[in-house]
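Missing here: one protein chain of the complex. Every other protein chain is in place.
Let's look at chain A:
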Amino acid sequence: MSFPWANEYTPSHPFMKWMDEKLPLPRLVYNSVGSGYPVPRNLNYFWNFGFLALICLVIQIVTGIVMAMHYAANTAVAFDTIEMTVRDVNWGWLFRYGHANGASAFFVVIYIHIFRGFYYGSYKAPREMVWLLGVVIFLLMMATAFMGYVLPWGQMSFWGAKVITGLFGAIPFVGEPLQQWLLGGFAPDNAALNRFFSLHYLLPFVIVGVVILHIWALHIPGSSNPTGVEVKSESDTVPFYPYYIAKDGWAVGAFAILFAAAVFFFPNALGHPDNYIPANPMSTPAHIVPEWYFWPFYAILRAFTQDFFFIPAKLMGVLAMFGAILVWFFLPWLDKSPVRSGSYRPTYKKFFWFGLIPAMAVLFYCGGAAATEPYVMISQLAALYYFAHFLIILPVVSAIEKPLPLPYSITEAVLGKDEGAELAPAA
């Protein structure tokens, strides 16, 4: 599953030799994140975000397990147990703020990771499976984060749960019974809170499983790179250890500095004040908004304000909101361009920077704003571009675009005319 020049694991200590025969776990580590995995030498810093996402997942699981030790999934006390954790548990405030901001950090990292994939065409053959599994991870993350936000049982927890589960009610015929079955009642209550807690604890471990598949699938063709040219020879690659362990290592440090700054100095900046008010089914907040990482999709949901032929506006919104993510599954087959990297695709590049990125930024902004004009109209235009980008522009551009000439190899792209430069020494 690797390149022929990949380093071979050769245990020297008798114990490691014994271990390698019985259970070659060290060999697996060596070939996955050690010297046995050759990686293109020209990766830029956008390639650090996969490793950072893994760090975020670990942070969430560790802080989450500690939070769960002090939490009680019961509508009568859930809010109070969180406050008790923050006030009376040793370092409880750190775990609480770390977990809440950790979710935000995870989404920041994952959005950069996904948009790296859009720009550099990481979803293209032979890495379609890596991409598909990645979209599955993103969907699982969204489900986990949504259910996690319900657990403190504050005002936004309750009303967010009500709005989002209410979306299932838009499905024709089966919607209402389905919604009641999911909630275990007519509105979010103790039954819903309990099952959300159960699933919120389960899904992260499902994510771990899919992450393992994601990395496994990645290691079959090997990592992509900013030129999009496949690896041709040994001089194109460096071993993961020590080269990318060192690069990821300092990137983790830089990430941790930003994360710590948020946790220790602005822990509530990304949260909604209403979630410090205990849930009250009799009092609807003025503006119900989800957490910031759902805003683009929430904006798409709310952008459909008119019935479309026989389809009610609400159902259109629900279809579009899920469709906006599901369309990512089809990217490998929508984008037919033989060139991977956006750097060598002049037309696609323009649509990426001046179309997709601004549209996404506008959707982010409008999703967090009140559902009033002009925000609804602006988000309608941005959502229109979003769907046009993936479903119309991308297939058409990839058919008619004339890409720039590609470098012969990664080595040539890196060294250019610099003939005297040394190649990577084999570790």
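We adopt the following convention: a residue touches a chain if its C-beta (ideal position, glycine included) is under 8 Å from a C-beta of that chain, and two chains touch if they have at least 3 such contacts; residues count from 1.
The rule we apply is simple: contacts and distances are computed from a predicted model.
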Remark   = Matching the hidden chain's UniProt record against "ATP-binding cassette domain-containing protein", "Cytochrome c1", "FAD-dependent oxidoreductase" or "Bifunctional protein PyrR" returns "Cytochrome c1"
Inquiry  = Using the touch definition from the top, which of A:L94, A:A143 or A:I325 touches the missing chain?
reply    = A:L94
Key: Candidate in contact with the missing chain, chosen from A:V33, A:A279 or A:V414   = A:V414
Absent-chain interface as seen on chain A, which is shown = 41-43, 80, 83, 86-87, 93-94, 97, 238, 242-243, 246-247, 249-250, 252-254, 256-257, 260-261, 263-265, 267-268, 273-274, 276-277, 286, 303-306, 308, 311, 313, 316, 320, 323, 330, 333-334, 336, 372-373, 376-377, 380-381, 383-384, 387-388, 390-392, 395-396, 399, 414-415, 418, 421-425
